[in-house]
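Heads up, one of the protein chains got dropped from this complex, but the rest are sitting where they should.
Right after this comes chain A.
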Amino acid sequence: MSDLQAQDFIRISATTLTPPTARNHEQEVAKLIDVSRCIGCKACQSACMEWNNLRPEVGHFEGSYDNPMDLEPSVWTLMRFAEWENEKGDLEWLIRKDGCMHCEDPGCLKACPAPGAIVQYANGIVDFISENCIGCGYCEKGCPFNIPRVSKVDHKSYKCTLCSDRVTVGLEPACVKACPTGAIMFGSKADMTEWAGERVDELKSRGFENAGLYDPPGVGGTHVMYVLQHADKPAIYAGLPEDPHISEFVGFWKGLIKPVALAGMAFTAAAAFLHWITVGPNTVDAEDDHHAEELIRSAKEKSA
């Protein structure tokens, strides 16, 4: 949404050119979501709506704490509540704040056909530039986390911006500011990783042997990371993917076949042109005309 200077882009969708690279010293940022400290108050959801001026349509109670039930063009973050029975038979209430993970290697950006509709800033934030979006939904195919949502009203795709407008001026994202328990932290990726290490150690000392940081390498790491009590089973957190990566189908479609297709077309055109200037047109000659007339005349005589 927010439109920073082009100099801050390190990745731009649908371009064959290298983005400006002179600014190469910007610190990468990250949001750290400590699931073990989340109380499910949804303050982050409210803050997101407040800051970004989002007012999704009021829905109906569906028998779940999830409200609304899914991400939407105007729902950029969402608490997902999961009940999990652990090995001791105790119930654990796992509440995960879902939203864009701001992948280092963003599948949405890779799949996007519209130049500059998806960009990645030097600080790592992946942002959708609505004015360039054509509403095709390719970003949904590229995303390994099922995050972007295309609006049926304006045919633009939407997702969390990591409050890029706030971050640019030195503020933390709205959700971070609103969190009452410190479950959502924001800072440089290095600091957040270090802090997560301390939290993981603490959780381990409390008996969560498999506690760990979720920063999946399949997408080059993410700029939104989770501290999970059970990092060996991300799926129990409302279907967090085990090993997210850009689909091979998307990789092939957006990789190899693009140059091969253009080459194939160019080759066909070149072959046709070569044929034209060497062999040339296949034209009817007087002999053909003569044979044809003979055939028609003899048939007429026969029938007469």
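The rule is simple: contacts are C-beta pairs under 8 Å (C-beta built on N, C-alpha and C of every residue); 3 or more make two chains touch, one makes a residue touch a chain; residues count from 1.
Note that contacts and distances are computed from a predicted model.
One subunit of the complex is not drawn; among "Acyl carrier protein", "Stage V sporulation protein AC", "Formate dehydrogenase subunit gamma" or "Ethanolamine ammonia-lyase small subunit", its UniProt record names it "Formate dehydrogenase subunit gamma". For the chain missing from the display, the contacting residue among A:Leu54, A:Met69, A:Ala82 or A:Ile134 is A:Ile134, taking the whole complex into account.
The hidden chain makes contact, of the residues A:Ile39, A:Ala190, A:Ala235 or A:Met265, with A:Met265. Touching the chain that is not shown, out of A:Thr21, A:Asn86 or A:Asn146: A:Asn146 (per the contact rule at the top).
Residues 14-16, 113-115, 132-138, 140-141, 146, 150, 152, 155, 247, 249-250, 252-253, 257-258, 261-262, 264-265, 268-269, 272, 275-276, 279-286, 288-293, 295-296, 299-300, 303 of chain A touch the missing chain (whole complex, contact as defined above).
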